[in-house]
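With one protein chain held back, the other chains of the complex are shown just where they sit.
And then chain A:
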Amino acid sequence: MEFRPRNYKREKESRALPRARADDHPLCTPATSRPQAVRDNRIEDFFDPLRGPNTDVEGAPRNLLDKERTSGGFSAERNDPHAGDWHSFKRLLMQRFPISKMISISSISDGIMKSNKVDEISSTSSRLEELDDPQKFAKEGNTSITRQEYVFRLTDFKEKILQAWHSDDRVTALKLTIKVARLLMDTSVRQFYPTLFVLATDVMDMLGDMVWERIKQKAEFTVDGSKLCSLAENFDATGVCEDAKETCNNWFYKVGAIMELLPRIYLELAILPCWRFLLVQPADCLHRLVKMIRGLADPLSSAYCHLYMVHRARKLLSRDTAYMITCMNDMNILLMDAMSLKRDVSKTSEEKKRLLINLIEPTIEYIVHHIFEDTPKEQLATALVDLGLGGKGDNKVISCVSIVAHCYIKELPADMVRSKSKEIINLIECCNDCSLDKCLNYRLLGFRLSETTSPQDMVDVVDHVIQVVLLWGKLDEFLKVMDAFLDLVLQNQMDNHILNVLEGIAMLARDKAFTEEELGSLQSILVKLVSHFEDLEDLFGLNHYLEILDMMYGRPRSIVNVHILDRAIRKGLWQDHHIIQLLFGISKSLMDEIDQTSMIDNDYQQPARLISRFVSMVDYGSDVERHLAFLAECRGAFGSINELKEALVHSSNSLAIQGLKHSNKHFSFIMSCIAYSEVTIPSISSPMKQSNLYIETAEVALLGGLVSHAEGLAESAVSCLQSLVLNGSPGIADVEGVLSSFQKLCSLLVMVPANTGPSLNYAPKSLFVFSDSQSKMIPRTTTRLFSAIILLSAALSQETLPYRADNFGIPGNDQLFYGDSSYSQELVSISNLAAQKLVDAIQQEPSSVARGIMALEACNCIASSFRMSPETSNICFKLLGIAKLCLGAQDKYINSTTKFLETCSLPSSDEAQEGI
């Protein structure tokens, strides 16, 4: 067999497709609207997995409604938007204060115990757990029941009330409801109160609605069912008939006769909407009711009673908010009393107060929310004055409980927060109780202020706050407040204040270690600064920034570091040595943190990626030696990151190329780059990656004229592939990877000049050995491997190589060995062997289709590599026969291959070649 001589240049020219200049870049966005329309249509059909939950949204409320229906909600209530609001609020309350399994009940609420003659569950042990206060132990009549039991009994009450009502025994229904309302008098188990409230008000709402419906019925229909009139949505008492009024009055008489204050108020609130049948201005009652609630001395029951009032009052359709303001002022006074009680200053009482505040907070929030929501915008200022906010003169400031102030700040419209910021600060200053930490109010203020961007100057406010908080001298609080105000500062470009804040932190943090909590706030502050500054130079230029960062430790520090690196890799190439050193330090500390903590994959991935990105973005420009030194330093510091080492090899290789480009003098530098790569590659864990990097480095070495290095590297690449194959069975992806690396290596070897040593063509031989050794793998890969060897050999035998590396002064094999008979003999013998193996491998392929295609591929390869001789055509026709058997005679590929074979068998003239 003999290689076919080829003229690569002419072949390329004759087969190249005609080229024409294009008007548009194929990847730029199309300007015409048509393709967009098409895209829109496609979106319709396209199933986006992320949209999954979205499509469910329609279904969700339906489910909810269904649930409500089954739980016995009232039809009238469902149409009301307020009902939904209240419903979700109730659910929130229940969730916020989950209750323990057992509830101890004092004698007041034994209504629930007596109502059913179920065996009372009371065990001393559970009672002991439940009693938060040992004194109560002495009290009589304390029994415990389980939560489920309690809830069950209340629902039972509800059912009984419904039953009584529907059997026209309305007095019993009322009596039972009063019993339920009485349960609310028991505040002894505080944690349970919100749940109790929700359950009990549910019952009362039900009764209230039933009474309303009944009276409405009376007003609209006569006794015998004929229609009198129909009341409009916003009717008033003038059009209501006497009979309905009489019934309505009776209800209020009945409710008014309840002896205890709390159930009396609750019941009147339940039927509060019915005042609309009697009074033209029903909202006037609210003022009396607010005052009546003052009689409840327990802050907890008073707060929840207020809450219920605000809820029921919304049914009066009045926009009057004055009563709510009275509500808040009353609650304020009550809470102030409760907070200032100095009877016992023990720890338990502090805890109790905290629990109390915790329990009351949602009620305040709800009321304040509705004050600000319902008050018309133009009256808001007056409302605020009534609440003690922003009156004229200093003496107008009513002192206020912190928690109330907190809710004010939370619920005020954002623009009001801005315009009243000074008054709010005064208010916060006046709060001196333990209900809420002052710094939390400042913190909230900071957040609220940054919500809107208005031209108003906030410098004074920020100045003032920094001063005040700094005076407290508590780092933790300072950090919390500043964290909130930083948004505002950054929004308004108050750079001076950034410095002030940092200085404050540095000053307060001197000589002490940060606590966990402080670290959290500090992390937030530093991250905000990172994301604010476009330029890391500016960030690092801030006084104390790095100092503070250095004082941090643990996870928060890592998070800040991650953010800094993230910012760093967005910016582009890094050239400033100083910054690079800083970032290197940051990366290093990040790395240390990773090393210390157990490496969980997810936590580890991001920092590793960021560090590698950063390293590859460092660019010392022409100072390549320094760059290489940096790379060496990186390898030392981040040796454990695989990804990074890959990046390092890439970097050093590109450095070598850069060195080559700049001048040829730096031969030793290129040597050291290659050496660096050579040393680094073995430490990478994946052999696949190793071999690819070896090939890359070999290429670079070849370009640098280091032939022996290139050869050695190529050899290493082969041995890597070898080890990959030997160490267990590689997966499909790996097999593909091996194949492509192998092909790449072959194409590289075309340029590597052969050694004049004992084995002339070492490379093809070793490749052959490798291919042979792995032929037990899938035959398909094997055939391609052998094809590659044949093609390589054919290329090496040519008079002119298809491409060469001689622009760096390396001679090609064509120049060295063309015409050397022993050289070409060797190549032919290798190819012959390869061709044999090729045919064998094809016959082993089990799948007929794959076998056919492989046969055709091999046939093409052999036909284009060898000159047509009886021996070659024999092989070719044999292969073609296999293909025809497997694919059928009509296959296109077979046809074109047949044609190709025909042109090959013609005398090899240039004209004939062109006909293909």
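We adopt the following convention: a residue touches a chain if its C-beta (ideal position, glycine included) is under 8 Å from a C-beta of that chain, and two chains touch if they have at least 3 such contacts; residues count from 1.
Keep in mind that, in the parts below, contacts and distances are computed from a predicted model.
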{"item": "Record-based protein name (UniProt) of the chain missing from this complex, from \"EKC/KEOPS complex subunit BUD32\", \"Vacuolar protein sorting-associated protein 26C\", \"Probable electron transfer flavoprotein subunit beta\" or \"Ubiquitin-like modifier HUB1\"", "value": "\"Vacuolar protein sorting-associated protein 26C\""}
{"item": "Option from A:Gly239, A:Gly295, A:Gly621 or A:Pro682 whose C-beta touches the chain left out", "value": "A:Gly295"}
{"item": "Residue among A:Leu93, A:Ala164 or A:Met185 that touches the chain left out of view", "value": "A:Met185"}
{"item": "Candidates A:Gly239, A:Gly256, A:Gly621 or A:Pro682 - the one touching the absent chain", "value": "A:Gly256"}
{"item": "Residue in contact with the excluded chain [from A:Glu11, A:Asp156, A:Glu220 or A:Asp243]", "value": "A:Asp243"}
{"item": "Touch list for chain A against the chain that is not drawn", "value": "185, 243, 246-247, 250, 252-253, 256-257, 259-262, 264, 288, 291-292, 294-298, 330, 333-334, 337"}
